[in-house]
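Here's the structure, in structure tokens; my notes come after.
As you look at this complex, bear in mind that one protein chain is not there, while each of the others sits in place.
Naming follows writing order (A, B and C), and every chain is counted from residue 1.
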């Protein structure tokens, strides 16, 4: 197999499909034509892509939680509670970690233990084990549009089952569900497997079924500079579009400095439009998703509400199409449904209070947009070049060379050479730009920013600064200053 | 008596004092010289004015709750809990409503009923009834600087007792503790009575005791346009300075539109410096206080956290010296100490996360600063003119004429002619400028802003719009749009 | 028109100065066809009574927001009876007690004090108006 960013033929796809559907017993339940007919019966208000498109036009920011439990009825109750009490606009089904690792036996075990224990022992909804019929019970009983959210390097069977089950949106990607989630799965393999998922969405599209696709924007969630996550997001958008995906949501995880966060969403939108058009994908509808702070949270719930609110504010001011919501239990564990609803309500209140006041595109925002764009272009163009004009092949080589490099990734396919830290205003910069293909001007920019902070703090930029920044928000600050 | 903005002579002051100290039995406990000696023993870290000055220099925003209960020990426990668990930088002693109306007998009754009931039946701390000795028990047992916060039209005895008791900061003013709090007390009387309070602070200053004074910025807390509250704040600063007050904190209640709120704090600082200097008061130290949203709150606690957070964010971005904190119980009743600490912690987290990112003075902020300044100058200069060069006399006449006019005031000395409403971005404007002495340009500005919103909503500006705006935040929006 | 408007006394009791809800209720009740005698804020019990006698009002609507409602509202029913206001409706609303409290307990307490209807914090005028119309209709009072 030679990895190329090229639309799979139906033959290629169906050949692989035979095998995929045997990975677990429930694969046999998938009947594509019947599934297409089933999708035709889903009402518009439960349709994810349609709801997003409407929100984009109206300038709304929609709220979406993370949530998933082991058993179907509990899962339905949970989602409906979040829709009603939490006023969530969009719903998720967060998949458990065994399923994410294709450990369906362990997932089955988790279902059974949960039945016995009377509480969920899984950290998510094991959709593959529940099968098409189980998934449909959820889709039918739940009051809003639902998306699959996971973190699965090889998600082929999960995609088959959940889409046949009637989900209208699907998170993930060959890079974004590998680099933060896996240790020793090659990018060649995950990009290839995700071409399968994207192709399946594309084939649904060919049959008139619109499914929203969303690369996982925040990656490791820990001090990821916008240009790094934007590069990954845009590459995944291109890979998806090539396979026929038409409705794409690109994501970004809050860094915490308002100017940088607003600029990041604007830059992401503009760059994605530009690159998709430039590479010949002109019929995708793009929306954006802003993730509330994805790193370590404060344990105190009142303090967690502050972090949640600041994320809500930034999402609203940046006019992201949707916001993924954290909860006051974040530092401890999977939230109760009540805690989850609280995070949603806090977010909803802030978003609706701010919807009438867009953040002005000030000089500072403009400057930040420009730097993010310049950095991202350096990376993307180099990836394309390394791939000899192919983003799929280029991505694999770029990670090898550290041209793409995600901080704190557990993957051995990631070089782990760059080191991010906050500048004196809390924006995420690089105190080591590693092998990122930046111009000297950009490298100097980062160096100056770090020097400014180092001088202010009376210490030199070092790994201790990075550690301080990692703990900062959970300890009540944005910038990890020395004591 | 002819009301004039003129420093009282010692004779005038001491003549009135004799009477004041007889208003309730505890007045006899006041011994000024002994009190001056007592103040000398108060350590710097418990000294309000010193803490504020330090914060101003360091660019910090300090947190302060409202809190007060009927009984001394409970009050001490409450304040220490808020300092420790709530991490409050500054502490209050909120006075109960009977004391505020000089109904010391009812307050005594409330103390006794509270003793019997085992819980506070008063909505604050009845300092006059507890007397100098009682107040000192609080000052000594409490871990931080404490301020008296109340809403008392005639606060002369309260001031005597609490200052002799060792409080180092004192809220209120002849306008700001009349117009929002009284119905039929004349401004002549309250300004006069507050000259007494300010003079007392001035005499303490003459004896080397620095007491911080703070006019009550938010007034009725309900859609008060910045220029209206700024005018009152600056007049009260001038009245206080004339009586010898040297350390003044000027306040503003959050309106909810970030640009307007940031601009309001900047404009307040700049205008106050300008007017104090212009009128010959050159040795006052000015700081600012930002009040989190003072109008109706959402009942849901998660939503209340959002409102609290947005207030914290605005305070931090505006770089106010301190912020007065609301609680998740706001819509229901006096908060438990736990709820109060939660509001403080949320606020603290946001403020410390934002302290490294000042809001840029963008064109939009600049424009808003200019309009607030222009409006406030119109009002202040007219007040001065009406008073024949005297701000005290001018204020009385200005309220009669509606030159000064506070929305939703219960006072019959307020004209109640202006009608505020939000513009399309949520900034508070006037859809009826009443008799405010604005230039035609300013009147047109407000008219255009309201027309813009009216057009957007497809209805004309009317009292219904005002009502919708009053309910908006508690119902989850900033602008009260029609359903 | 034709029919006389039912007269309603409105006011905020005790040392309480919260004026906003009072102004909105005044506006809404008037728009709904009642003749509102609004005593404003800081109203002592006697003033409610004398205004009701003077105007032959059908109902007294007492607001209390600031937390002292429990102390301030006690005895108003007795005063009504003492003053010969035997049939008058007594409503009370606002933030009646100190602190966030279970509303059922509050309701019971004020019900025992003789109030006909007790409203929770944040009640909207429409609810009050509907109740008032129904209660007055039961008493045979109509209004234009």
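By definition in this document, contacts are C-beta pairs under 8 Å (C-beta built on N, C-alpha and C of every residue); 3 or more make two chains touch, one makes a residue touch a chain.
Keep in mind it's a predicted model, so treat the numbers as computed, not measured.
Q: So which of the visible chains would the left-out chain be touching?
A: A
Q: Where the complex has a chain not shown, which of A:125, A:181 or A:431 is the residue touching it?
A: A:181
Q: Consider the whole complex, including the chain that is not shown, and state which of A:26, A:80, A:97 or A:425 touches that chain.
A: Among A:26, A:80, A:97 or A:425, only A:97 touches the chain that is not shown.
Q: Taking the full complex into account, find the residue in A:293, A:359, A:391 or A:408 that is in contact with the omitted chain.
A: Residue touching the absent chain, from the options given: A:408.
Q: Pick from A:30, A:259, A:272 or A:470: which residue touches the chain that isn't shown?
A: Considering all chains, including the one not shown, the answer is A:470.
Q: Considering the entire assembly, which residues of chain A contact the chain that has been omitted?
A: Contacting residues on chain A, toward the hidden partner: 97-98, 100-101, 103, 106, 109-110, 113, 119-123, 151, 180-184, 220, 222, 295-296, 299, 329, 331-336, 339, 408-410, 463, 467, 470-471, 474.
Methods note: only the chains that are shown with their structure count from here on.
Q: Would you identify the chain whose Cα-based centre sits farthest away from the centre of chain C?
A: Result for max centroid distance from chain C is chain A.
Q: Distance-wise, how many Å sit between the C-alpha centres of chain A and chain C, to the nearest whole number?
A: Taking the average C-alpha coordinate of chain A and of chain C, the gap between them is 55 Å.
Q: Hey, how far is the Cα centre of chain A from the one of chain B, in Å?
A: Roughly 45 Å separates the two chain centres.
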